[in-house]
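A protein chain is absent from this complex, but the other protein chains hold their places.
Take a look at chain A:
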Amino acid sequence: MVRTVASADLAPTTYAWHIHARDLRVRAGRRAAVNGLDLRLGQGVHGLLGPNGAGKTTLIRSLATVLKPDGGELELLGRRIGGRTDLRSLRKRIGYLPQEFGYYPRFTLREFVEYMAWLKKVDARDISGAVQRAIERVGLADRADDRMKTLSGGMLRRAGIAQAIVNDPDVLLLDEPTVGLDPAQRLEFRTLLRDLGERACVLVSTHLVEDVAASCTNVVLVAEGQLVFEGTPEEVAALGDPRDVGDSPIERGYTALLARPRVRREADR
């Protein structure tokens, strides 16, 4: 256990927001999946909600530096994403769980996370410790030396989370991390999320509204590639009234918010 504090840890941040998008446009194929999105996210857990095809995955992929923004501005950790950005130093500080992630089936879980740690340029001396820590945090320590192909769907999801957090990222992007997790694991995952949100900017895409209510400090609602709402889960819950569809206050608030732009669009016509 090293107690000495590195100068990098004490250096003041030179940016106001971990993620800062202005009028961001990203295409998925030919379609403009993200179409003029403004977003400012700092440290904390942000739940990204939205109906299917709202542009959640495209947004997360562009934040993960997979997709190139088509227009507008995107700043990650104070660095503008554009043609001349040195992505290497930026990518060291990003963790990303894709919606569907591939793996080499013959790797053991430990080898998989270790390989990812190596790809993320984690210091060679810290790799084995960081890998063990990441695997323990997702609760897979007892399966660490099993091959990836023997893991169940929920375990694979957790393996994906382990590789995303292995480099202690400052920006953590999780696309549908709770798919395939059983209720007990989802509760553990919420605790992990709150824990991660203490020091990083965590953006979790999900369509399970109750996950957001339980573990997120902030809700980001997108529809048709645009930001519909940003605020706390309590604010979402307060927006719903008993006439809206849903079983819980936050679900009613969610449906109320989604109905809003539709009304506005119809009014525009």
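By our rule, contacts are C-beta pairs under 8 Å (C-beta built on N, C-alpha and C of every residue); 3 or more make two chains touch, one makes a residue touch a chain; residues count from 1.
Criterion: contacts and distances are computed from a predicted model.
**Student:** Consult the UniProt record of the chain that does not appear here and report its protein name from "Ion-translocating oxidoreductase complex subunit G", "ATP synthase subunit b", "Rod shape-determining protein MreD" or "Zf-HC2 domain-containing protein".
**Tutor:** Spelling it out: the chain absent from the display is recorded in UniProt as "Zf-HC2 domain-containing protein".
**Student:** Just one of A:16, A:87 or A:245 touches the chain that is missing; which is it?
**Tutor:** Considering all chains, including the one not shown, the answer is A:87.
**Student:** Using the definition of touch stated at the top, determine which of A:130, A:144 or A:201 touches the missing chain.
**Tutor:** Candidates A:130, A:144 or A:201; residue touching the omitted chain: A:144.
**Student:** Using the touch rule from the top, list residues of chain A that touch the missing partner.
**Tutor:** Contact residues on chain A toward the absent chain are 2-4, 27-29, 64-68, 81, 83, 85, 87-89, 91-92, 94, 96, 98, 101-104, 106-107, 110-111, 114-116, 118-121, 128, 132, 141-142, 144-145, 163.
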